[in-house]
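Every protein chain but one is kept in place in this view of the complex.
Up next, chain A:
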Amino acid sequence: MSHSASAAAGVRPVAAAHHITKRFGVTVALNDVSLTVDDGDIHALVGRNGAGKSTLVSILTGLVPPDSGTVEFGGEPAPPLADREAWRQRVACVYQKLTVIPSLSVAENLFLNRQGRGLISWGSLRRRARELLDAWEVDVDVQAPAERLTVEQRQLVEIARALSHGSRFIILDEPTAQLDGQAIERLFARMRSLRESGVTFLFISHHLDEVYEVCDTVTVMRDARHIVTSPVAELGKEALVTAMTGEATGLIDLGAGRPAPAPGAAPALTVTGLGIPGVFEDVSLTVAPGEIVGLAGAGGSGKMAVGESIVGLRRAARGTVEIGGTTPRPGSVQAALRAGLGFVPQDRHKEGLVPGLSIAENATLTVPERLGRFGLVGSRRRDELGAKAIGDLDIKAAGPEQPVSALSGGNQQKVVMARALAGDPKVLVLMQPTAGVDVKAKETLLGTAAAAAAGGAGVLIISDDLDDLRPCDRVTVLFKGAVVAQMPAGWADHELIAAMEGIRD
């Protein structure tokens, strides 16, 4: 890529952090970390959850002062923390969480708190917004309220807003986590073209493939330390994973060694002719006990709606779902759980966890009958089950009483998984089970799913992450609401992606 070109020009770094150390109480979040981002680079910052990436971003954006060390922009010391405007002119971060005001228009969001002196002229504000978005080729209606934007559009609006402050250094915090394949490609295309216009990116991602696809340089952090910075082309995937995990393990083949499902056994899950008009049509699949089946598809394929219809979060208009030989009432999560289902919902923040409650409480929310009789909840029994979950799933926590809000994303996801398993389900439905978690947590989560299958459960993994689908015995591919392919284990990446994107040869 063009890294070599920009390096040859001898550019000065657009941003640099020197020997940053930051402690929060007893925890060392950053330990003597240095990072230099060259002008015109797309610089990847990778590391497992808790490696210190977010703290480094907070320091680079001036939200948190370092305990020691310095930050420079373009060779000059960073402005004082209180001078937000000066920081905004030097660096901007597009976060995963919303940083627009949902009820206000795109135009107003772009020029929030800098609408001009005196009475606001909405006409000219809209015109300025349109000029700004046109200049950066962002095709969004400036009068639409921000809440109606897609994630992709919102990111583009936030990037344009950052550029309008004069910043030419933009931090993207896991921008691809909520995008589908095509949107990710469009984002990458835009990043490349903005790089040609002189914009520098610091790109944070869990997906190593993306690092290789779009980045010039990669910096790896682990356990609050800087491990390595290298041109992407010079760091192999194996070496990158080793740098991240500190040990030489790649994603092992979790499917191997699992006993084959008994032939002729009654299926654990049978889905027949399931459909919601306009979302998906006539989806049928079966999962045998001990089998892992994948349901793949790009964003908008309807795969999540299929999953939600199976577990009862949505109600399908047509078709039946049979769990372990019984047909639970459609649209009822409770009935599905009683029939022997366990599931991991798509969004752990929205449907998965009660953040203020403890690990033990969250892990056992669905199985109150195991905790005590007559509707009473035995806290000792609950904490035992919580402690077991912590052990089984290798959750990094102080104990079962710790609130889940204090856990990192990967460990939170493990709590959701623990809950799905709490009732010893006959059928396990996992929706994007490894979204936003690091390599190590991913391995644990998928390993747990494989273990559940080995124990006789039928597992359905619904995801567009190829790593999630690797342990599957077969994968059903959905495209625009219809089943387009069935792939036995051993598929090649490009075959599966082609099927998910609806490309047929």
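For the reader, a short list of remarks on this structure follows.
The rule is simple: a contact is a pair of C-beta atoms (placed from the backbone, for glycine too) under 8 Å apart; a residue touches a chain by one contact, two chains touch by 3 or more; residues count from 1.
To be clear about the criterion, contacts and distances are computed from a predicted model.
For the chain of the complex excluded from view, the name given in UniProt is "Autoinducer 2 import system permease protein LsrC" [choices: "Lactate utilization protein", "Succinate dehydrogenase/fumarate reductase iron-sulfur subunit", "Autoinducer 2 import system permease protein LsrC" or "Cation/acetate symporter"]. Residue in contact with the omitted chain (choice from A:Trp136, A:Phe169, A:Phe203 or A:Phe280): A:Trp136. Between the chain not shown and the residues A:Pro102, A:Gly166, A:Gly278 or A:Gly325, the one that touches is A:Pro102. For chain A, the residues touching the chain absent from view are 84-85, 88, 98-104, 108, 112-115, 118-120, 122, 135-137, 139-141, 143-145, 148-150, 152-153, 156, 182-183, 185-186, 189-190, 193-194, 196-198.
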